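Then we have chain A:
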Amino acid sequence: MSSLYFLTTLLQAADVANQFNNYLVLGYFVMWLIAMVYIASLAVRQRNLKQDLRLMGQILEEEEK
Partner candidate 1 sequence: MSESSSLVGPAATVTEGRAFLTAVWAIVWKDLRIEQHTRQTISVMVMFSVVTVVMFNFALEANLDAARNVATGLLWATILLAGTLGLNRSLAIERENQTIDALLMAPIHRNAIYIGKVISITLFTLALEAILVLLFIVFFDKPLWRPVVLLVLVLGTIGYVAAGVIVTSMTIQTRSREVLLPVLLLPLSLPLVLPAATAVATYMFPQLPAWGEVQSAVYIVIIYDLLMLTAGFLTYHFVVES
Partner candidate 2 sequence: MMISPRLDKSVRIFNWAAAISIFIALLIVFFYAPVEKTMGNVQRIFYFHVGSAWVGAVAFFVALAAGILYLRNNNRKWDTLALASVEIGLVFLTMATVAGSVWGKPAWNTWWLWSPRLTLITVAWLTYAAYFMLRGAIEDEERRGRFAAVYVIVAFVTIIMAYLSVRILRDIHPVVVGGTMESAQGASEGLQEFSGLDSAKMGITLMASTTAFSFLYVAWLLNRIRLQQLADAVKDLKIQVTTRLQGEHA
């Protein structure tokens, strides 16, 4: 009973406003995706560089000895 009520409410919502139209969601989703890819690339590059930095630091320290 309650599930039926829930379903009708859902369908009504979808009907009335189509607030979350498919294309709308898709549009925002791809924008988000592109942003995530860029942020990920920044993060990866940062991690690699920090690693290099540590490595170089280590080598130089060893050279000191």
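Here is the rule we use: contacts are C-beta pairs under 8 Å (C-beta built on N, C-alpha and C of every residue); 3 or more make two chains touch, one makes a residue touch a chain; residues count from 1.
Selection criteria: all candidates are chains of the complex that A comes from, given by their letters.
Because the structure is predicted, anything quoted here is derived from the model rather than measured.
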Handout entry: Candidate number, among 1 or 2, whose chain touches chain A in this complex
Key = 2
Fill in the blank from the handout: In the complex, the residues of chain A that touch candidate 2 are 17-21, 23-24, 26-28, 30-31, 34-35, 38, 42, 45-46, 49-50, 52-53, 56-57, 59-60, 63
